[in-house]
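Here the complex is missing one protein chain, while the rest keep their positions.
The block that comes next holds subunit A.
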């Protein structure tokens, strides 16, 4: 929101964003339904009519439940600085004119892409032009199939990963942890999640919400779609924000930067890794030379840390802490706090877009002695990095990262 916005303006933005999200969810359901129908989709107009009304019903339910949830969120917001900051974070990115343009661009392209499908659905819904449809479908089918193939792959992996999401968040969201079995299963059914075996209700709920939002994101950002690791990034957001639409737009804000790590061409991730490499090189040439000798100076051993932003290495609480400091830095940059201001406060680290990368470099540098003295292969370093889980002190990490920023931000 704009800082000077009125309550009505904020409400209307919120409603509009809610609608956009509902729209994305509807597209997901339609894609999912078409997949499920598959080849035996040649049903009578009547049966597709009843099915449609069912879908609409569940859609209404989803809307109602999420609007009641949003009230809860508003209350908890006052208490919960975390969600406020996240709100500010994602709303800001949504409100700046540049991002707005992007948003509307992508939604527009979405609409044009899916509009033939929607049109077909509409026609089926009315059940009047069945014969015409049948004659049309052979020519239009291949294109749809290609699209659907993508969607089925994403949808399948999303469900797979959602069910595998860990339950570290549970103590931090008692209201979601205490969800009833019936309600959790109901919500899972709405998103077409069935294969959850014997999970506890709260994990079913969490998995269902992951599916709903990740699918919506895949439709919203088809270039990225879904990539493993994204569920790690979304899971903590879901724990703090109980409203799906809200959580979705926060995720979009989060992904506006993180999405580059998931690009197929690996340009984003490679840039990040080379930045970590550079930080190590400037800070500790001896360690860097050692890495060079092991042909590990590309820093691929921190790949996972970059992609899921320390989520696997830190506990739930530590992760939120690190991410918030990271977001605070990025927010400070967006609000235009100039470097000059920091220049006057000597010895303090200026805000940086890349705090995460400094933190990653710091975690490697903390182990420099072991790496130099004991490790003689990239595999051993990777093993060390992938087993940092539970052994990191997030405050020490941030202190070290800030020291690196102070020393190096001019050089890099």
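Note that a residue touches a chain if its C-beta (ideal position, glycine included) is under 8 Å from a C-beta of that chain, and two chains touch if they have at least 3 such contacts; residues count from 1.
Methods note: contacts and distances are computed from a predicted model.
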{"item": "Undepicted complex member, UniProt protein name, chosen from \"Ras-related protein RABC1\", \"Proteasome subunit beta\", \"GPI transamidase component PIG-T\" or \"Mitotic spindle assembly checkpoint protein MAD2A\"", "value": "\"Ras-related protein RABC1\""}
{"item": "Sole contact to the chain not displayed, among A:262, A:288, A:323 or A:358", "value": "A:262"}
{"item": "Hidden partner chain, touching residue among A:255, A:308 or A:356", "value": "A:308"}
{"item": "Contact with the hidden chain (one of A:23, A:366 or A:386)", "value": "A:386"}
{"item": "Option from A:228, A:315 or A:366 whose C-beta touches the chain left out", "value": "A:228"}
{"item": "Residues in subunit A touching the chain absent from view", "value": "153, 157, 160-161, 163-166, 227-229, 231-232, 262, 264, 266, 300, 303-304, 307-308, 312, 373-377, 379-380, 382-383, 386"}
